[in-house]
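Shown here: the complex without one of its protein chains, the others still in place.
After this line comes chain A, so read on.
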């Protein structure tokens, strides 16, 4: 629970705005070179990985090929796709690296994902009833969500979701619960569903039909390699993404609390609802810089390669204003996520249901 004065919240916001302006003013050739290099490395890894799989007569070759392909898919999804679709590279005005033209190697069509993720999740981060990413309408990850027996199975659901994460994301974008409640028309959902089938179909044909067939006698190793690479990417993405908002200290908010929210309060909510992961440059790259989840949520459209240099400044600001800055190792954060999944599978004992942390904006108003 934070006690920060309204004036401090606004000052905190102004300082963050300043950081944002500085990064925007200094974007340039080095950043452009960075993203083009990552894309080149990723595509080379992909081609190399597939070539190795085609030649995988020996198990170590198969392993190397699968590892290269999985790495390429992780980079494509996380450091490239996610960030390009956020518009982080739109300033380059390069139609080949632009949020309006990009399509990623994932079942979920980019256009649909941009709506649920960029708009809904990033605007309403961790607001109950607004941010559909809380538990992905599949699990109970906040004690405020009313319990029912269905949630008893959520450790199992989560374990199953991990390897199939890309399908989970695609279905999540359909917003089935809004369909049931009548907020979304069936026609709209049908159009979306057809799009998912088309995109998903091409994805399946590529990895599980076209490449294996092309490999001839190596049909099975290629098929298994592709399957393993996709599942590895899905599980890694699932792990990193769940560490972003669901570790124990991440806060959840109610719609009442965010009414009339100022820019400073919005920043504060992003900070309190997000968690970072500690690690080196290679680790940050492989998480698509979502290891800097806090910075990403404060500045979703700044180029991801800049989060690392911004992070110490954000952290220093938090210290100055006495705000928490939740950062931990992947192991620790993942453990707390799973703890939460297990704990909330069971009903919350009476008296503890209002365990949602009171966020600073409300405190600030009272102060």
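By our rule, contacts are C-beta pairs under 8 Å (C-beta built on N, C-alpha and C of every residue); 3 or more make two chains touch, one makes a residue touch a chain; residues count from 1.
Criterion: contacts and distances are computed from a predicted model.
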Q. Of the candidate names "ABC transporter permease", "Xanthine dehydrogenase family protein subunit M", "Cobalamin-binding protein" or "Oxidoreductase", which one corresponds to the UniProt protein name of the undepicted chain?
A. "Oxidoreductase"
Q) Which one, A:105, A:166 or A:295, makes contact with the chain that was left out? A) A:105
Q.
Can you tell me which of A:51, A:156 or A:210 touches the chain that was removed from the display?
A. A:210
Q: Could you tell me which of A:57, A:93, A:282 or A:331 touches the chain that is not displayed?
A: A:93
**Q.** Touching residues (missing chain, whole complex) on chain A
**A.** 27-33, 40, 43-44, 47, 87, 90-96, 98-101, 103-105, 199, 202-203, 205-206, 210-211, 214
